[in-house]
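The complex appears here without one of its protein chains, the remainder shown in place.
Moving on, here comes chain A:
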Amino acid sequence: MDTANGNATTASAAPAALAQPNGHREDPGGFKLKFCTVCASNQNRSMEGHLRLALANYPVISFGTGSLVRLPGPTITQPNVYKFNETSYDSIYRELEAKDPRLYRANGLLNMLGRNRNIKWGPERWQDWQVGMPRVKKETDKGFEGMEGGVADIVITCEERCWDAVIDDLLNRGSPLNRAVHVINIDIKDNHEEASVGGKAMVDLADSLNQVAKEEREKVGAAAFDSGSGAARASFDERVPEVIGEWQERWPNLPATWTLAWF
């Protein structure tokens, strides 16, 4: 599967700056879509996506939709469970390191938490997120730049049930902000390797979407309405399904679902 996706990456339609090996790249400036990544525990997949998108200079925040943060424990029936919004990655890291450093190093948890604590303070729960609350006190978070308004243009979930939870939650909230948001699910299996592949795919998707959004912004005035035809005239919102369709061809192993919802 890796080869399939790998080939696809090189054939990426988005002419965005090529990612350097460590994921860092030059900030091209200009318009940027604001992203939000969501998985179950705001630990592995959403944080991988958070980091990659932040390194690609996108404004990004991340959440989990689970009731609690669940991490594997010594056996399958003894997971390590933490509260959202109240536990920092650092404290989880220190707790697990004290419990059994060998086990948690071997299963990659410490490595993951070590990464996460450099991205933001702690796991946040989607359902507790007050959309539109200014996030001005989070300067140290990766991907903070541009996220001050506390809203996102694109929500990327990493699992169907997270997508369901997000949509269900948005329906229940009743969309008081009147702001459209594209909610896209990418099915990523919950392991480190797949999360990494998924992170790459997210950046690819982000690049493709941002490119389209940028094109829309660059068209000014009457030209935007009259010049060209078809795809060139279409707006960003209209082109999102098309971009996802193309992206899906490049990443056939990460099935995607999309909808337009309201904050």
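Here, contacts are C-beta pairs under 8 Å (C-beta built on N, C-alpha and C of every residue); 3 or more make two chains touch, one makes a residue touch a chain; residues count from 1.
One rule holds for everything that comes next: contacts and distances are computed from a predicted model.
Candidate names were "DNA replication complex GINS protein PSF1", "Ribosome biogenesis protein BOP1 homolog", "Symplekin/Pta1 N-terminal domain-containing protein" or "Signal peptidase complex catalytic subunit SEC11", and the UniProt protein name of the unshown chain is "Symplekin/Pta1 N-terminal domain-containing protein".
Touching the omitted chain from chain A are residues 40-41, 44, 66, 70-73, 76-77, 79, 105-109, 111, 130-134, 136, 148-149, 151, 159-161, 164, 167-168, 170-180, 189-194, 216-217, 220-222, 224-225, 234-238, 240-242, 244-246, 248-249, 256-262.
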